[in-house]
Every structure is written in C-alpha cells, then in structure tokens.
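Just one protein chain is left out here, and the rest sit where they should.
This part shows chain A:
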C-alpha cells in the first residue's frame, strides 16, 4: 500500500516542519497498528465554541482507498456539532461520500475539511437536531452554551 506510505511520509514531514495551514489545526496525527487506521487530535478553531479544546478523530482507510473515501469519526460522546452524531461520532460531510470523494484528496485534506466544518456547521443536514435548531434560530448565546454544556459533561 504505497499510497498510505506516501501519505505517512507527507504527514510526518508536515507536522515536524510546522506547515502553516495544518499546524494551526492539527495537534497530532499518527497511524495505529498499520497504515489503515489513523488517529488525529485537532484543535477547536478560534472564534468557534470549540476554541480551547482538542478533539479526537478516528480515520480508517478502506481497501479501495483512495478510490473510496476514508471512514472518519469523532470520538463518541465528545463532539457536539450539528453535523456530527453525538452518540457515535459519525460525521455528515459530502466529500466523505463515495459520490463526492475524489481520489486526488488525501487524509490531510479530509482533516482540513473537518476543521472547516467545525467553523461552518450546516444546519440543513443535521445529525444533532438540538444544535441545528438553535443554529437555525440564530441564537449564538444558546449555541455556545449548549456546545460548552455538552463538552463539559
């Protein structure tokens, strides 16, 4: 699986050298056991209710990767977000669907897209209805409050 090996090289290099784009977002990212399972720790983007907290992501590469997208989940019961199932950590993001995925993207792209999703939740396709409803009502105090409540409990 030389594609995964290549990505491993790139990721370690990026993290070591402190790439401008990724080092703000990614605290750490490394493979578990073999190169088909990865864990990443990402920083809550500034200017969001997630600021100041780190979140764990689990990535796994299907056999057909990169022709098929990787499976990506947050740690269960850890990410209160309109497009994340709080219980399972599942993420609703179109680039992670087989239909929208492009083999030209890699794991760094994926993590970056998830960072962007934390910044810009999409309330129209919610996996967490409570948060999506507050977002639709545009009640920022309640939004921050609810996210913080979830994170602390």
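In the analysis below, contacts are C-beta pairs under 8 Å (C-beta built on N, C-alpha and C of every residue); 3 or more make two chains touch, one makes a residue touch a chain; residues count from 1.
In this section, contacts and distances are computed from a predicted model.
The listed choices are "N(6)-L-threonylcarbamoyladenine synthase", "YALI0E10747p", "Mitochondrial fission 1 protein" or "RBR-type E3 ubiquitin transferase"; the UniProt protein name belonging to the chain that is not shown reads "RBR-type E3 ubiquitin transferase". Residue A:102 is the one among A:12, A:54, A:88 or A:102 that touches the chain not shown.
Touch with the chain omitted from the figure is made, among A:31, A:66 or A:126, by A:66.
Looking at chain A, the residues touching the absent chain are 2-3, 5-6, 66-67, 98-99, 102-104.
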